[in-house]
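Here is the structure we will look at, set down as structure tokens.
Missing here is one protein chain; the remaining ones are kept as they sit in the complex.
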């Protein structure tokens, strides 16, 4: 690591210092914390929006519910996170407060884009002013605003992008490869979940465990976020595994 | 240590600096303080929850009661700590105040998860903003909320996990090995205590002293935390030692 | 990079330190962040003003609308940005607030030069006082004030310049070469857009994609900013590509 | 010392930095200041509590009363200190103020444990937040609360321990050896003082001077702290020296 | 540069540090920023005062009016600047506000010397207190107070000097040579402008462009600052160039 | 000095850093500033208290009164200082304000010990909190409280000691040697002054000048501080010199 450090010439020690080529190394290092995180995917569908996370629970003594990677922000918005767990919780708290402030002030639910920008503005601040570090976490912000499913991705620099389907965390490259081949804007939630599971499966290189999968949807019809029960998750996972098995059989034939 | 320092490239001197691979070394070093601490275990049972700590009191001139590792937070919540003693006390104070605020504000006892998150939010802050260091302590937060035993573990990063049975401090690996083999969700407090003692015994490599053992339970029936008297502790420890003796005999046979 | 660092003698680590030759390296490094940004052009015309940006969207899963490089500030002013995305958003927010304050305080729309100076004053502050870094972003500020089209360019030092036609970002040198040869103050919006596209095309070395082009105009007649629809953009791009094709044919003949 | 410094890898320069093995070197260095201090002992007895200090006054021009090592905090509590003199006075002031606040607020004398924890909470703060150093002093806090003699020892980390008999300062190891052999919980003040003098004598390797000895007791019967007069001290010291002489005679025989 | 740095011994990194010979290197480095700036001249005349600047505009796409080097502060005071553009604007803003405060508070125009001292007091502060850098700009402050033309020059240290004729920026040495030979206190504005142009011409080594020349006068008769129109500037420049041509002819003869 | 620095391992650069052996080097260095100061002595007598200072005035152009080393704090308290002159004045100002506050608040003169502790508390603060340096000065605080002469000595660490007779500054070792041999608690002011002069004379190795001697007494009978006039000083000095001469004669014989 020493050589890398020497290469960086010390420009990577503080958020208030640009490198000679105009980069902020501390922001890039914060992105590394995200890249080491669990894989979370989000898919926009014609009838709503889906979030799926592979939680990677190592110990059976851990309560699975306590590793929460999908958080309800408001009744129409949910967030999936990857990266530093404590940082994610801090951002989720902030998102919930912003949503409640909007309800109290304007008597209506917050627009997803407005909320996402507010969160990113805060994250940007931590990349420009000293005395703190950037957030080591990325979020997928999903929900329905104005009868349209929206899916935003944030990163530690405070950049905000809207995707049709995307992923954060370790498995991102593998997931994006699947999505780029198979995603179709006319997909329904019913079609999107198997694609999401396939992508996660590809990202985890076969180490796929139904107990670790967390899923949530916001349906267009009722515009309410619902976290799936373990039973519902199991149905999708079983179906998916059956399909793999059969496709492998086919391949073997 | 100098070589290690060289390896770290100096990214480990401040909480406001990420390393090139997205890690916060100061948080990891704070975890080392926990790993050097006394071993504390927590076990969720069908009829309540148990906390046991091995206090390692070296001098007979020390009042055993003054090395307190299990603290009542509210009548339904207790905490076991490991790591820096002063830091633990600061967190315990904070937990007690939060509990009282809840009682005064809402006229009801605080939910354990809510309390745990508040503590972790505070701990996370000390991993993001400069001018201070993270807490060098971990907590097991145990109690009954909504007629359910809950057991949370915090760490210096502000991460919060819920366990069925877990341990913090020096003996964690040895304890977890025992729990992974023997823990059963249907266990009662009566069964759990011997298992906890066995695990602690394994962790201390036979240097087990009844005077150093601190135990507390929150029973589902009355939802009140009770610290065991030395006499009660002795009964369990004697029983446990008798069982070892007989099993060793068996082994020798 | 180490040698460069050695050359700089460490004068480049803080905004509060001049180098021996009176330079502020951190400001110059912030300019590098701009030079790595997307190319944006602005052209003043006899009948209004044009902004065109080449957004370089890599993934088809990204919603094109979410990479916004041209922002409406007020009904008569728009801004195109290049450099750090989060920084640009922070400046755009500030510009919008300043415009609204002007409307509320004086009951009239803000003068473009006044607004531009206010933004640059803020940027200058971040080059003189410690504890933060300069903005890693440049803006083209375009609009109509007092029946005259105006086009300002800011840079991270807080310098403000007014141009007849200019560009920011990676492609600036290539764009400026085209503008210096072809720009004419009597140009109308109709003539300016093909010239702008030609310049952007030159800057991107042929990797030109209609989907990535964002265009906006403020016309003198109504003094209102309008972002072009994708359909309108397509008409101009198709026309431009047809002209290239024919000119290449001519060249080949 | 340079090599030690190199070994420490620079983790020992600030209270806000953990070493890779989870230690706070600045706290450990503060403990060294205590280890260089005068020796103070405290002994819990069946009928009260005793504090004895060996003041080591070098110059006969110094007023012995001005080297005060035993301080009355409240009528039922006294403190003996070792380490940096100015730091000790600052802590003693704080203790006195806390005691008075308790009297004014609750109209009763402060509980010794409550007071001790308040002091340690303050000391802990100086081990976690930057811009200051930890206290280079340790205290023995002695007194009667709820009709029970209590004896607490603080250290620079803010750790609080209750002892039956203990010592701080240079002579601690020698004193503790005597106490571990001879201390008995049923001791009265009458028995404890000779033991304390013997221990101090052992710690000072025979360089024992009656003028330098400061003694104070809180008796259970009246629960009031009394500093012994020089005359009373002399009686005990003379008795002690006589006993040594006779025992040496015995040994010589 | 490394050797220079070594020579400076690191005393040049902060405004709060004197070098062993009592110098403030950061102030001297700020002066270097001024020395790299455009050349501005000021000349006191019997009937008023003249400011002339050579703006060095490189690109024809730049609006010449946007590179402003002479600023009206109040109706009787103008300022010419050299050095960092953003810093100059910040000082000009401050000067304008001070002038308006004076008008509002005392109902009369501000005295030039008072204004100049206020600006220099502010500049001095930035050379004594940390957390910021000195201004990298110098000003010529010109105007009429009490029926007398005044001409002040500021520098980054906050030093204030009054001149009969002076210059700031790159061309200062060349300009001062001309002024020292030719300046005469009885000069009128009519005589002073050709001398100023000659001096600027000497400073720019023949690379003289009428379009880049900015001129302003405050006449004693009306005590109002007037910026010359391009047409008026052209008359003086043409006349000057004719005179050179003829003098060169003479030289050639 | 470089080797010493290397030996110190850099622990000596800030007041907030302990060295590995628990020392605060910056406090010790501040004591060096005192050791380089003028010599001041204080002597407690049966009928009052005496302060004498050797001012070492080099230039005859200096007004002797302007080198003030003995300051009246209140009518019954005076202070003699050694070390940094500006620091001493700051402490004297603080002492005077404290005394006046006491008069205004309690309508009585301040107790000397109370005042001395207040000053030392303030000095201690500057040895624990960063952003400043300790005071480079020591004080002798002399006066009458409760019909008893008191003599306190402060040092940069905030330590407070009461002496029968003591000295601060360069000549301390030589003075203390004289005092240890000759001081007697029953001394009157009349006896003490010659002893003090003898001690000072020893400390200055014969370079004794009546013009440089400053003397003050607080007599028990009126409890008022009086600075001696030059004439009175001369009487004592002449007498002292006569006694030396005669004793030398005796020695020579």
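Should a chain be cited, it is by its letter among A, B, C, D, E and F, assigned in written order, with residues numbered from 1 in that chain.
Just so it is clear, a contact is a pair of C-beta atoms (placed from the backbone, for glycine too) under 8 Å apart; a residue touches a chain by one contact, two chains touch by 3 or more.
The structure displayed is predicted, hence computed values, not measured ones.
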**Prompt:** Which one, F:62, F:97 or F:235, makes contact with the chain that was left out?
**Reply:** F:62
**Item:** Residue of E:38, E:127 or E:212 in touch with the missing chain, whole complex considered
**Value:** E:127
**Asked** For the chain left off this view, which of E:143, E:158, E:171 or E:216 is in contact with it?
**Response** E:158
**Complete:** Residue list for chain F contacting the dropped chain reads 1-2, 4-5, 8, 12-15, 25-26, 29-36, 59-63, 65-67, 84-87, 89-90, 93, 126, 130-136
**Message:** Just checking the interface: what residues of chain E touch the absent partner chain?
**Reply:** 6-11, 15-24, 117, 120-121, 123-125, 127-131, 152, 157-166, 176, 179-180, 183
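What we mean here is this: only the chains that are shown with their structure count from here on.
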**Message:** Keeping to the contact definition above, tell me which chains border both chain A and chain B.
**Reply:** none
**Request:** Compute the centre of every chain as the mean of its C-alpha atoms, then state which one is farthest from the centre of chain A.
**Result:** F
**Message:** Roughly how far is chain B from chain D, centre to centre by C-alpha average, rounded to an integer in Å?
**Reply:** 31
**Request:** Averaging only over C-alpha atoms, locate the centres of chain B and chain E and give their separation in whole Å.
**Result:** 71
**Item:** Touching two or more other chains - residues of chain B
**Value:** 8, 15, 130-131
**Interchain pairs in contact, sorted by label** = A-B, A-C, B-D, C-E, D-F
